[in-house]
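All protein chains of the complex are present and in place, except for one that has been dropped.
Letters A, B and C mark the chains as written, and numbering starts fresh at 1 in each.
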């Protein structure tokens, strides 16, 4: 089962009452579920082929772009302080009829929402902690990653997520070192591209690609990580297919090689 | 003279080669010019009525929303760390024909620009330093304000600026104290409204109003300041009229009482 | 009472079951109500000041732009054949939450609706017949006006109506004669402007103005009438205020002199 909702994304049962307002009815299954972000959980997804119960909790749209943008820094213990300021089109909210998703409300306007408590915060914290642990770092090696300041905004467009991560590095770093870090992290990833110029969400519309730009701003001393995705594809259905392919032994890119649609 | 360009916004002549790439030809005039943000420079604007040379450097669009959003915190020495992540419609870029402002490029897309070096950074730093000094605080009382991490984004809309300031306070503070601080700061301002719910840019379209929402996010420990304006009105022409009114002894709100246009 | 709904727009009680699906409960009042299009019913609106019962049926958004665009031709008996192809932003549909008004459905799309039977057809036919009668012409002098082919489309924008009327003239006519006809018709109207170049809806956003362009296409032999309005102002609330002013003896333009908002 590949679940596109949040019911199997979080490992800690205590996160459900805290972030979603309910007690998880089957906490035993959470331990078996795999967080369906192939770039971080590929081996576990492949291993589900032989599992009696195969549950994939497909990641949220914001977490996909944000976690992939930050994982190399987390793995290097570089996240001293972190602000994630994200922007999304309306399709991330689903197709349910809501007053604040009407064209007349959305068009020609920007607003922040989920101020101080968007549920996707939990996933981002969970996965950055996991990357930290996997790298053999102390739990507090990336002090900026929790509690996370994550602020999403609604943008007058249909598809696309832009995640802007502002990182104060925990130690001095150069642009060259950042470039090397990201190049290595994603060298073999079919759906993650590290780009030399700041990306736009339109660069990936309709495709399963995430584009990441990392920039050391020498003046402010911060690392800026800009990552974009199509929230309907890599941020939802495409990613679920990617996980499905892995679980079923298919080529990981099967059905996902559609190019972005431009303009 | 009320100048809507940047030529008289910065006090320090050295800022011109650094941020704009040219030496200011008349640095002597910079000292006489007034930064035309009435909420911070009202008395100086009024005093221009009697000046031999009356030069107003009308503020940039991003600085207007951002400075007004942060001034109360700066005056209280509360800005320990600061990230300003801002979003603008296309009209902030003027009416010049540019490839990246074509509808086909802008629509259904978001991108960051001026990454690590947008020129409006200089104004924001200058004015927050001024507020710090006026409050009798040490120059380093608000360490987050310089060098500033200011990241603007282009949004698929025509009018509106949304400035999201993420502040790590330099000392513990409560929501009640923040509310009192902002209420007092803007109690008598005709064009600044402190709002209890997160604003949208559309709330102020066509008006000279800035709306500011301040929220202590207890979980992350950060103060979020969300400020919106119509970049063409309060962020440009409207603010220039407001300054003109003050210089000429007219009611400050003359010609500026137009309500927002909704939807 | 100035009613912005359709309940007092139609003179013939039989039009209600036909176009709106209900029998009018007070057909006696229909005869007393005035169709609130000041350019055609100014004297009747003024006369309501002394009426015991003063009911104004404020016109629909499409009819306002379309009737004003065609009235000079109807008054001259020139409408041999007529197609009205109209385009509207979403605000004409009101603020009710409807699935097909969600941003994700409307953006980047155009569709026709009310195909073959939009209710505003009745108003347009009624008023063009009235203009015909007032001009002392036979009822069939403008054969294109009924039954009318009126086709509206939903456009991905919030405000604005663009009405394109394609007229086959009933007799030869020159551009000069058309220009004279329209200039005379609207010379004294405060809210109708005849323009020499094709207008855009944005030219009138936020204002109570209708702009009309009339062009003889010598090649096809048709007269094209292009009329634009802001459906929320001249097409709704602004027009109601204009009628209110007339009924109450106020200057007709009181409260309505707001300029268009551009861009």
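Just so we're on the same page, a contact is a pair of C-beta atoms (placed from the backbone, for glycine too) under 8 Å apart; a residue touches a chain by one contact, two chains touch by 3 or more.
As the structure is a computational prediction, the values presented were derived from the model and not from experiment.
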Residue among C:23, C:149 or C:257 that touches the chain left out of view: C:149
Using the touch definition from the top, which of C:117, C:172 or C:249 touches the missing chain? C:117
Considering the whole complex, which of C:164, C:193 or C:258 touches the chain not shown? C:164
Option from C:6, C:59, C:104 or C:238 whose C-beta touches the chain left out: C:104
For the chain not shown, which residue from B:56, B:141 or B:157 touches it across the whole complex? B:157
Can you list, in ascending order, the subunit A residues touching the missing chain? 91, 95, 107-108, 158-159, 205-206, 232, 258, 261, 263
Residues from subunit B at the interface with the omitted partner, ascending: 90-91, 95, 97-99, 101-108, 156-158
Which residues does subunit C use to touch the chain missing from this display? 81, 83, 85, 87, 89, 104-105, 107-113, 115-117, 147-149, 151, 153, 155-160, 162, 164, 166, 168, 198-202, 205, 215, 217-222, 224, 226, 228, 263
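Please note the rule applied: only the chains that are shown with their structure count from here on.
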Once you've mapped the touching chain pairs, tell me: line, ring, star, complete or other? complete
By mean Cα position, the chain sitting nearest the middle: B
Starting from the mean Cα coordinates of subunit A and subunit C, work out the distance between those two points in Å. 51
Where subunit B and subunit C are represented by their mean Cα positions, the distance between them in whole Å: 43
Sites on subunit B at which at least two other chains make contact: 107-108, 158-159, 205, 263
